[in-house]
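A single protein chain has been omitted; all remaining protein chains appear in their positions.
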Amino acid sequence: MEFLYYFDEVFEPIALMLLIGGTIGGLILGATPGLSPTMAVALLIPFTFHLEPAQGLILLGAAYTSTVAGGAVSAILLRIPGAPANIATAIDGYEMARRGRGALALQLSFLSSAVGGVIGVLLLIFLTPVLARWALAFGPSHLFWLAILGVTIIGTLGSGSIVKGLLSGCIGFWLSTIGFDDILGVQRFVFHPVVSGGVNIIPALIGLFAIPQVITIFAKGRGRTDLEVARVASHPIGAAIGELSQRPRALAIGTVTGAIIGLIPGVGGQIAGLVAYDQTKKFSRNPESFGKGEPDGVIAAEAANNAMVGPSLAPLLTLSIPGSPTAAVLLGGLLIHGIFPGSDLFERHPEVAWTFINSMLLGQILMLVFGLYIAGAAARVAQAPQQVMAAIVLALAVFGAYSVQHSMGDVYVMAFLGVAMYFLERFGYSAAPIVLGLILGPIAEANFVQGAMIANASVGLANYFFSGWLNLTLIAIVLLSIMFPLVRQLRFGGTVGAAKI
Amino acid sequence: MTCIQRLLPSAIIAAVGVWVAYISYTQEPADAFLFPRLIAAGFVMLAVWDLACNLLGASVPAPGMDATAALNLAPGMLVLLIYIFWGAKALGFYTATTIAVLTIQLLYDPAPRHLFRAWGRRCLITATFVAVMYGLFAKLLGVYTPKEFFH
Partner (left out) sequence: MMRWIFGIMLAVTGMLSLVAAAMADDAYPERPVLLMVSYGAGGATDFQARIVTLAAGEEDMLAQPIAIVNKPGAGGRVGWNWFATEAEADGYTLAAYNIPHFVAQSIKGGVQYSADSFEPIANWGADPAVFVVGKDSAFNSMSDVITFAKENPGKLTFSGAGLFVGHHIAALQIEKAAGVKMAYIPTKGGGAAAMKAVIAGDVLAGVNNLSDAFRAREAGDVKILGVADLERNDFLPDVPTMMEQGLDVDNASVNFRGVMAPKGTPQAIIDKLAATLPKMFEHKNVVKRMKAGGSPMHIMTREEVQAMWAKRQETLSELLKGL
């Protein structure tokens, strides 16, 4: 309960102003396509130079939590996930918005983000040392299987056909190997100079999700589009809370899965939302409604990706190991003030450590308040006429893809993948497994190569990747994630969750 | 028609898969292609399976393409391609965006093209949007696009 003593620091005028500024700024940056939470936090680092350590961290903590939640806004309204963590949100969130329930989707996403986020931070507060040890248990072989699992889950989940889903995942894996091999520096599959630096994740994410959307609107043609414009039902917040309280299962599954998976260094944050979505669908009474605007899908995904924020910082705060790129940037924010995270951080700099954690706790509440306020206004975006949406999404995609590393090449790759994806979607392939393959490919490869080297110097390849309870459990889950839907598909003649994203 | 349509993407993907596998298993140094070999095996296997499913007509039905949709999307697609592959760099991001946003609205707006009010609305939307983008990216985030607004 020590953290309660430091709460007054967060309520000082300057601190509170920073917290509010960080939250609002974070929501806006998070909702901007192309700006991942990592970039948003990195952009804020220079501002913290001029602040006291605790104040700087308040700003960063608030921005981190709210960018993750802000990514849901563009995922729901424009079907552009703000960050990989929001991919699962886009599946049902966008369907809800299309059916005129955008306001509800946004409200649910912020409410479940806040619930998940608060529980995640509380876990961080009470269980940090235990959590950090648990995170270390994952060695190269486990991370490899986990990355594979991420792709098999989405491959079998996101598309009508399991073969096409897994094939899309393989395409994603292959795309991730284009460019330089990270370890030996050999160029692979460089068939055009534009991809000599590899396929960058964020532009690919934008292209694969946003461009097919734009072309779909084109394909409907001119005229009569007015009939398709969804009426946005304004939705009272009380009713949204009521809706959420009737769906405790999705909320609980999302929060627990997010918190556990978020801990795992490197892989966690990316797939927390997806695994939670998958689990919720499996345990749901009506799994066939997923992908067609099921509120449970939004709740689980958003609860998970914010529940992961707290625990993902446990390895950083106690072991000084940044578990994710965002945590690495936060480490920078700590270091410039001469604060070294480590097991004794809470003894040496209690005021800083606790203020930081408290700011994330309070940041969740503020995020909820501002988020709900924005939700009402932002939902109207979905009401904009189709041709305006198409134009705006296209331009946002171009700017978003360019701004990641100021590269025209990224914009070309974005456009090429997007146009190709439109046609592939028409033939039953889906974007989500490709993106996941692209994101998890480097993780799988790095851990595979590293594991193979360690194995060759020690116990041998088969022994290293296929023994130990953690490896075996993960392999079992990978196999189950393929077999389970496959059996169902064969039995029911291919009507498994026609979830299309 | 639909059969050929469905086979085409599968065949293209299978061809890419075979190419990936060929490169992975022939290029040196082999150490750099360990992981590509692993995935190429899965890639080719799944691609062949998918192709077989389509040949036997056992695959999950998909919407496919039809002539109306193709005709409808053609002009928009043209604007998209010109905007991205030529305009953004040659004219500068902001000029190209202004033109593209206005053209797309013009092409797909159901309102009659000679209606004065509709023109006013389109221009207003375009101007507001480009101003917001300029403020956000050029001023706030400091993203330096190939050409700034006016030069």
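Structure notes:
Should a chain be cited, it is by its letter among A and B, assigned in written order, with residues numbered from 1 in that chain.
Convention: a residue touches a chain if its C-beta (ideal position, glycine included) is under 8 Å from a C-beta of that chain, and two chains touch if they have at least 3 such contacts.
The structure displayed is predicted, hence computed values, not measured ones.
Of the candidate positions A:126, A:340, A:466 or A:484, contact with the unshown chain belongs to A:340. Which of A:100, A:150, A:198 or A:258 touches the hidden chain is settled by the complete complex: it is A:198.
Residue in contact with the omitted chain (choice from A:181, A:278 or A:425): A:181. The hidden chain makes contact, of the residues A:23, A:38 or A:305, with A:38. Although one chain is hidden here, its contacts on subunit B can still be listed: residues 142, 144. Residues 38-39, 42, 45-46, 49, 136-140, 179-187, 196-198, 265-266, 315, 318-322, 325-329, 331-332, 335-338, 340-345, 405-407, 442, 446, 450, 453-454, 456-458 are the ones on subunit A that touch the missing chain.
Note that in this section only the chains that are shown with their structure count from here on.
The centroid of the Cα atoms in subunit A and the matching centroid in subunit B are 23 Å apart.
Contacts from subunit B toward subunit A in the complex involve residues 5-6, 9-10, 13, 16-17, 20, 23, 27, 29, 31-36, 38-40, 42-43, 46-47, 49-50, 53, 59-65, 68-73, 75-77, 80-81, 83-85, 88-89, 93, 97, 100-102, 104-105, 107-110, 125-126, 129, 133, 136-137, 141, 143-146.
Contacts from subunit A toward subunit B in the complex involve residues 32, 35, 43, 160-161, 163-164, 166-167, 170-171, 173-174, 177, 181, 183-184, 186, 188-189, 211, 214-215, 217-226, 385-388, 390-392, 394-396, 398-399, 402-403, 406, 408, 411-412, 415, 419, 423-424, 426-429, 441, 444-445, 448-449, 452, 494.
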